[in-house]
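One structure, pasted below without further comment.
Of the protein chains in this complex, all but one are displayed in their positions.
And now, subunit A:
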Amino acid sequence: MHDPVAEADPRRADKTTTMREAIATHVTDGATVALEGFTHLIPTAAGHEIIRQGRKDLTIARMTADIVTDQLIAGGCVRKLVSSFVGNSTAGSLGELRRRIETGQPEPLEYEEYSHYGMICRYLAGAQRLPFYPLRSYAGSDVPAVNPDIRKVTSPYPGPDGEPEQVYVVPPLNPDVTIVHAQRADRAGNTQVWGLTGIQAEAVYAARTAIVVVEEVVADEVVRSDPNRTVIPAHAVDAVVECPGGAHPAFVQGYYDRDGEFYRAWSHISKDPDRLQRWLDEWVRGTADHAEYLAKLGAETRQRLAVGEAWSEPVNYGRRL
């Protein structure tokens, strides 16, 4: 956990580093790693680097466990998954995840099931260092029966009708490390996101350490010209990695579009375990870093995913005369 007194001015330090260094320093075997980003801004490149470095026995927390989760599982990195949706977006199935859960082959995957708001409340409790968080979900669901961490309590206050009220609660989630992808940050980690902002800020605040991967590291003045767009302030960030294209096949609003072809292809690649391992060998273990992966994707793919311009109107923050 951060000790603001012990760290020398953690807000302004230059935290930029390489992906290799960030993963080597902050992701250790057996750690709980949150990867967030809801369809948008998925930290795929960070997931690939975890596979390259051969991390083991990780607990992965990810609301919408999707392609990068399937890849991490197939890469032998994951012992346990904590999630609220395990599917390949609207494009088919996650072959490795389904094999592990349905057949236990090549080894079983521990799975902890929540609903989306259950996961959100776990991050909210984690970020605020609260012992639990209440929510109006799970009443009558079978999910608490298979996840004993979802518990029911009696509210200390009477309900609207004056009677005692029962409510389900979830425990805090405090990942050892949270990794998120964003459009841009300054060198200290003031991170700006537009479009879907998801649960990234809460997941970062809940973490003991946080890595932010961005399309661009920008000058301090760029961030300070529009502070409302800073979703994650530098004081919550430990490492900043510049990695253009790092969310592929997911999209980054204003930078590139979702690679629907790849999402559809993944159902076929992941269906056959040998084909999946060959894919990992070629595209992840066989590339030195994400720049090589992108070069391998080729200009044609990048062109296909290019987006046009749709600028927002500038806002006037004003200044004292």
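The rule is short, and it goes like this: a residue touches a chain if its C-beta (ideal position, glycine included) is under 8 Å from a C-beta of that chain, and two chains touch if they have at least 3 such contacts; residues count from 1.
Just so it is clear, contacts and distances are computed from a predicted model.
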Record-based protein name (UniProt) of the chain missing from this complex, from "Sulfate adenylyltransferase subunit 2", "Glutaconate CoA-transferase subunit B", "Multiple sugar transport system substrate-binding protein" or "Twin-arginine translocation pathway signal": "Glutaconate CoA-transferase subunit B"
From A:Glu49, A:Glu202, A:Glu215 or A:Glu242, residue that would touch the chain that is not displayed: A:Glu202
Option touching the unshown chain, where A:Thr90, A:Gln105, A:Asn228 or A:Gln303 are the choices: A:Thr90
Given A:His40, A:Arg62 or A:Arg229, the one touching the chain that is not displayed: A:His40
Chain not shown: contacting residue from A:Glu113, A:Glu215 or A:Glu242: A:Glu113
Among A:Arg20, A:Lys80 or A:Arg98, residue touching the chain not depicted: A:Arg98
Where the unshown chain meets subunit A, residue by residue: 38-40, 63-64, 83-87, 89-90, 97-98, 101-102, 113-118, 120, 124, 135-143, 146, 152, 159, 165-168, 195-199, 201-202, 251, 253, 257-258, 260, 307, 310
